[in-house]
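Structure first, then comments.
Removed from the display is one protein chain of the complex; every other protein chain stays in position.
On to chain A.
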């Protein structure tokens, strides 16, 4: 019965990635290589972030919210953005349209994130007899993260790959990208500083990810119209 629960949580956490890949034209154009490369870039980015965190961050005794530490974490979080930039622009991709490139990169990015952050706790925790809602919430969080990664990749591709953007939209693009990039800091502030419980935080993440995805979709299609 407990393997059953593990299986359920696993398909909740990793299923949407596979579904996204097979449902959209990504599978038709065989963009798996791009996703894999993006996943590897994410691994490298995570390593760099770890080293920076270990070097610069103090370990605090209490679990409260320290603004200075959180600011430092947010700055280190921008390494994520740098990694995404690297994945989008510097890697050589096969000849795929920009539309699909950002999707593939975002997908690979989100998949690597889920595996790295959620697979181990799932394997160790969900197979025991004890039941908690944590793993289901974690799966929902993984879903929200997928949406956020893809929107961040979309905004990133708009910022760095598209040369002819309507002038008015540029500041909006940059602010949206900024918001999405700082999502981890925002959620940790909610959890530690305001003391929100995990379910509430997950609901907030889902909501914001859907709204950010909608906004970036609008921005993308707006930039797509020939000016």
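Assume contacts are C-beta pairs under 8 Å (C-beta built on N, C-alpha and C of every residue); 3 or more make two chains touch, one makes a residue touch a chain; residues count from 1.
In this text, contacts and distances are computed from a predicted model.
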Exercise for the section: Given the choices "AP-3 complex subunit delta", "ER membrane protein complex subunit 1", "Nicalin" or "DNA replication complex GINS protein PSF2", state the protein name listed in UniProt for the chain not shown. Expected result: "Nicalin"
Fill in the blank from the handout: Given A:32, A:72 or A:136, the correct residue touching the omitted chain is A:136
Practice task
Over the whole complex, note the residues of chain A touching the chain we left out.
Solution key: 1, 4-5, 7-8, 11-12, 15-16, 19-20, 22-25, 123-125, 127-131, 136
